[in-house]
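So, chain A:
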Amino acid sequence: MLRRLVHCALCWTLSMAGVAGLYILAGAEFLGLAQLIVYVGAVAILIVFAILLTQRRELLSIERLTAGSWVTGVAVAGLVAGCLWIGLAYTRGLGGAGGASGGPALETRELGELLMGRYVVAFEVAGLVLTVALIGAVILALPFEQPREASGRRADRPAAGEGWDARRQGGQGA
Partner candidate 1 sequence: MITAHHYLAVAAMLFGIGLAGALTRRNSILVLMSIELMLNAANLNLVAFGRQAGWEQGSQAALWVMCAIAIAAAESGVGLALILAIYRHRRSAHLDESPPLKG
Partner candidate 2 sequence: MSVEGAGLIRGFIETGRNLVGSYVDPRRWVTVQYPEERRATPENSRVYPFLVYDGADPEEGLRCVSCKICEKECPPQCIYIVPAQDERGRPRKHPAIFDIDISVCMSCQICVEVCPFDSIKMDQAYAWDREDRFGGLLLHKADLARPNRYYRELHPAEARVVDEHLARERELRESGVRAAVRASLPGSGEPGGGT
């Protein structure tokens, strides 16, 4: 089970790299490389570590990857994609001018001036959001130690067998 999860994560990383390639092909070289750094470099590791840290119990049981009602999910997704596709078919006049091989590519210098010029507030706010999110994530993930009972079981955890585990074991006991 875990094996398939990690494969999912790695293939997801590959698709992110693919999207980065698309950006470069579209002429926005700087964007593609930025995407590569952010997603392939950092978020992929984040996700893979999260998968490893939360897979203690599921190692043994082979459960289905998909939720109970997966049929409706796929149907809805198909519907939405269909509408997008049809809408796309009827739009006209989307000639393409730019492109790596075609017209002028995105000028990194120009992007820099924009970022530091008119949109410096957006740039600073993005930085701020990142910092706040980082600190929040760290606080959330910190394992704070509660006082342990004599049996070594954590005070806040329901004792083994009753509370949430009981219902689950009961459900699968048969």
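Just so it is clear, contacts are C-beta pairs under 8 Å (C-beta built on N, C-alpha and C of every residue); 3 or more make two chains touch, one makes a residue touch a chain; residues count from 1.
If you want to know what made the cut, all candidates are chains of the complex that A comes from, given by their letters.
Computed from a predicted model, the values in this text were never measured in an experiment.
Going through 1 or 2, you find that the chain touching chain A in this complex is 1.
Interface residues of chain A, counted against candidate 1 in their complex, comprise 5, 8-9, 12, 15-16, 19, 22-23, 25-28, 30-31, 34-35, 38-39, 42-43, 46-47, 50-51, 53-58, 63-68, 70, 72-74, 76-78, 80-81, 84-85, 88, 91, 94-99, 102-107, 110-111, 114-115, 119, 122-123, 126-127, 129-130, 132-134, 136-138, 140-141, 143, 164-165, 168.
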